[in-house]
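So the structure is just underneath, and the comments pick up after that.
One protein chain omitted, others in place.
Chains here go by letter, A, B, C and D, matching the order in which they are written, and residues are numbered from 1 within each.
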Amino acid sequence: MTVWLPVLLPALTGVVTFALGDRRGTARAAVNLVGAIVSSVVVVSLVIKSYAGEVLSHAVPTLPGLDFGVHADLLGLLFSAVATVLWGVTLVYAIGYMDHARDRARFFGFFAWCIAAANGVALAADPITLFIFYEILSLTTYPLVVHSGSSEAIAAGRKYLFYALGGGAALLVGVTWLTVLAGPVPFTPGGALASVSGHTTELRIIFGLLAAGFGVKAALVPLHGWLPGAMVAPAPVSSLLHAVAVVKAGVFGMIRLVNELYGPELSSALGVAQALAVLAAFGIIFGSVVALRQEDLKRRLAYSTVAQLSYITLGTALCSPLAAAGALAHLAHHAVMKITMFFTAGSLAETLHVKKVSALPGVARRMPVTMTSFAVAAFALAGIPPLAGFASKWLLGVGAAEGGAPWALLVYVASGALAIGYMVPILIASLRPGDHPEAAGTESDPRMLWPIVTVAALSIIFGLTAGLPGSPAHWALTAIAPSFGGLMP
Amino acid sequence: MTTYDVYVAGGAVLFALGTYGLLERSHLVHKVIAANFMGSGIFLVLIGLANRTPTPEPDPVPQAMVLTGIVVTVAMTALGLAIVKRYFSETGRTTLDADEKPGERR
Amino acid sequence: MPERPRIRLVPLAASLAVFALVLRAVHALPDTATGLSAEMTAGAKASGIKNVVTAVLLDFRGYDTLLEIAVLMLATIAVLSLRTDPDALSRRISGVAGPVLGALTRAYVPIMIVVAGHLVWIGSSGPGGAFQGGAVLGAAGILLALSGFARPRWSSGAPMRWVLAVGLLTFIAVALLPLALGGTLLQYPDESRKSLVLLVEILLTLSIGASLTSLFLASASDTSEGERR
Amino acid sequence: MMIVFDILLVATIIWIAVGSLSQRQMFKSVVMFVIFGLFMAIAWIRLSSPDVAMAEAAIGAGVTGALMLDAIGHLRRSETPYASAAEPEGGEPDA
Partner (left out) sequence: MNVVHHLPALLVITPLVGACVAFVAGRRVAPHVALATATADVVLAVLFAARVLAEGPFRYRIGGWGAPMGIDLVADGMAALFIVLTSIVGLVVTVYASGYFRSTDPTAYGHGLFWTLWLFMWTSLNGLFLTGDVFNVYVCIELVGISAVALVTISGGPDALRAGMRYLFASMLGAMTYLLGVALLYASAGAVDMATLSERLVPDTTAATGLALMVAALVLKTALVPAHFWLPTAHASAPTPVSAALSALVVKGSYFVVLRLMLDVMPDGYLPGAATLLGVLGAAAIVWGSVQALVQTRIKLLVAYSTVAQIGYLFLVFPLARNGRDVLALALTGALVHATAHGLAKGGLFLAAGGLITRFGHDRLAEMRGAARAVPVLTFAVALSGVTMMGLPPSGGFAAKWLLISAALTSGEWWWAVVLVVGGLLAAAYMFRLVAILIADAPAETAPAPKPVRTEWLPLALTAAAVLLLFAVPLISDLAAASTTLQSAGVTP
């Protein structure tokens, strides 16, 4: 049962938050923080067990022949750890950010439920359970996207749902079809479909359906349309969408799909991995180029997310061990980098009402710590050593070369250049002298500042420790190895 | 053609006539009467077919069904007429208008 | 209204289709069939009830009859619920009361009651029984009401509700009785079957008669009510 | 010979039913309905179902007829203002 705790604890936190209502702010903050800390401790203990080779699992019987089950393997725990730990960080930030907002019980309640669903996605032991949590995630995110209730938010929410439910429908058909074809197929490193590998046409279609379903949340071009629109949500939600849970659930689904459902071998043999790789490569270039031209800060970050998520998809689709590990590592690395940036954007918008790149001049003088953190994340994203982004991109690049896809290496290099192209102007603009009259060095509310510093520091630490056990990169290598038949070189 | 065929066929005619009346007539009392004709039509079919027994006594089961049916029909009729009357008291109408959108009033 | 003919076509088509279907279906039947009459007749003979229809209604398919009494009571209550004053039956019927009807009523109602009693009594051997007796009784009650006789004291409030419910409640009690004796619902013990059936028959006659009368009384327009509007 | 009687009886029953449904005046409709019930009772006798015949006469013609007469009495009492609105709907059937 311990294995359910990463799902149940945040869910319970959400229930308590709803029950507390809108008025009891302190109690709500306390409950949420305690929930996040306890959940993190549970996840960490599961990680330790899993590293030691003990994979906990548990299933509840639901549909005939189908169990509703979770297992705490290293792969899932990586995502679960990212979601849970960053939940705590985001909570601190959100408590500061939402200080005067309305409907806070609703906000924090659904936030906690989102994390519960993301943990469910992470730990799901089979495609059906994963699908169930994936849909719950869609539903629990919706109230957050439309939180302000403005017509703009409602429109963005409608668009989000349109994509999410459409993707969910594709996923449902794919998962059902697969189950009808192959019976229950628990995730297995290296693939679970060997017995039905002869049904190539069906398997190709099912892969397409599943990839489309995950692709919506993974913002795989052309399914990315909802992501920039969803920017209207409050900044902590943007961080949640872009870094912590939602989009990561999509790419995580891709990782499970290629590595543990079809398996790298079958994916390549069917040709579906190659198709996915081409699509992802296109997404990387597309997202980066569009990001270059965005004037709105959050939109620029959003398109950067589109590109970065396709990194992960591409790495997964290359079906080479190092690229796959790089993709998984990038899932964690991108999370801390992008969350730093969205926190910063939120702080700028909330404290200085700066939302456009053109309004940035003077910001660095005004909020030096915040902007330094942003700079760290930006360089990390561009892949400057020894920051986190470098570690994962190195793995991805080597994997691409090794896997016989040197063109992918080109894509990675080009997109690194493009990332510098859309990130550096932000830094330069903020360094220019500007007209922010308040005294230099006045940062935003400390409850918003410290989370930024923390996640920026993580970008550095993850990069520096990339070779050590327990770091995301090492963890990813360990977790992905079984899919390729053993330990990595 | 036997005697009972006549009644069974008549029952079928009556049922069809009642169906037509129930669907087509617009005065509500006409509709209620039409429903009663439908009932009588069925009862004729039932009893007509019950008379196919080789003995002079017709099959008792359809007779019991018809007795039950007659009582149920009078219950339905009473309810229908009561609604007609109340409806008339409230609106002054004796027909249901198809072109009137539900919920427009009030 | 240009659409009118088209609208009428649907009912016409529906009724003609049903007619054709039924004729075709009936035509396909063999000329003789016994249905369940053999079993039923044998069963009735065994239990000593000569009128098989009565045996079917009160014994073999007594459950139908129980629910049917429920239908009658339900309809009465439903009709009551549509009254503006549902706590009372009509007092003044907008009837056609006149000296002729009054005289006729005086003459006929006692006869009808006798007829009803007779129907019940012979019901177990010849044509007749609870339904017929009850129907005649109900008709008598309505005649009484129409001619202005019916202003019973029990026609409102709790007494009225008791009168309406007592028939069904008693029937239910009789139906449940066999449960205490180890049988199923409505399973009369063989030794007392005939007398129990007769008891139910008398009960039903009164109940159906009362139900039909009150159905009319619940439904009938109160003259006072009509004038008020 | 009896079959001629049967055909005539059934034809009459149907004729009365058609007549009842095509009356403009509801009172006539209801009266025809009551007559219909009485003819039905004869049909039941012909079909050797005296039990049904008795119930039909008492309930079908009697109770139902009384209910309908009462209903149209209620409608008639205040029908005049609405008669023009209701009447065109109740025209001759096309069939």
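Criterion: a residue touches a chain if its C-beta (ideal position, glycine included) is under 8 Å from a C-beta of that chain, and two chains touch if they have at least 3 such contacts.
Computed from a predicted model, the values in this text were never measured in an experiment.
Trainee: Give me the visible chains that the unshown chain touches, in label order.
Mentor: A, B, C
Trainee: So that we can see where the missing chain sits, which residues of chain A does it touch?
Mentor: The list for chain A reads 60-64, 68, 102-103, 106, 128, 131-133, 135-136, 138-139, 142-143, 146, 148-151, 154, 157-158, 161, 165-166, 168-169, 172-173, 176-177, 179-180.
Trainee: If the missing chain were put back, which residues of chain B would it touch?
Mentor: Answer for chain B: residues 15, 18-19, 22-23, 28, 31, 35, 38-39, 41-42, 45-46, 49, 52, 61-62, 65, 68-69, 72, 75-76, 79-80, 83-84, 86-87, 90-91, 96, 100, 102-103, 105-106 touch the chain left out.
Trainee: Name every residue on chain C in touch with the hidden partner chain.
Mentor: Those residues of chain C that touch the unshown chain are 18, 21-22, 24-29, 33-36, 39-40, 43, 59-64, 67-68, 70-71, 73-75, 77-78, 80-82, 84, 86-87, 158, 161-162, 164-165, 168-169, 172, 175-176, 178-180, 182-188.
Just so it is clear, only the chains that are shown with their structure count from here on.
Trainee: Calculate how many whole Å lie between the centre of chain C and the centre of chain D, each centre taken as the average of the chain's C-alpha atoms.
Mentor: Chain centres of chain C and chain D, defined by C-alpha means, are spaced 20 Å apart.
Trainee: Roughly how many whole angstrom separate the Cα centroids of chain A and chain C?
Mentor: 72
Trainee: So, what's the distance in Å between the C-alpha centres of chain B and chain A?
Mentor: Measuring from centre to centre gives 67 Å for this pair.
Trainee: So which bits of chain C are touching at least two other chains?
Mentor: Within chain C, the residues that touch at least two other chains are 8, 12, 53, 131, 212, 215-216, 219, 221, 229.
Trainee: If you look only at chain B, which of its residues touch chain D in the complex?
Mentor: 1, 3-4, 6-7, 9-10, 13-14, 17-18, 20-21, 24-27, 29-30, 32-34, 36-37, 40, 43-44, 47-48, 50-51, 56-58, 63, 66-67, 70-71, 73-74, 77-78, 81, 84-85, 88-89, 92-95
Trainee: Spell out the part of chain D that touches chain B in their complex, as residue ranges.
Mentor: Against chain B, the touching part of chain D is residues 2-3, 6-7, 10-11, 13-14, 17-18, 20-21, 26, 29-30, 33, 36, 40, 43-44, 46-49, 51-52, 55-56, 59-60, 63-64, 67-68, 70-72, 74-75, 78-79, 81-82, 85-86, 89-90, 93, 95.
Trainee: Would you pull the chain C residues touching chain D in the complex into a rising list?
Mentor: It is residues 5, 8, 12, 51, 53-54, 93-94, 119, 127-129, 131-132, 135-136, 138-139, 142, 146, 212, 215-216, 219-221, 226, 229 of chain C that touch chain D.
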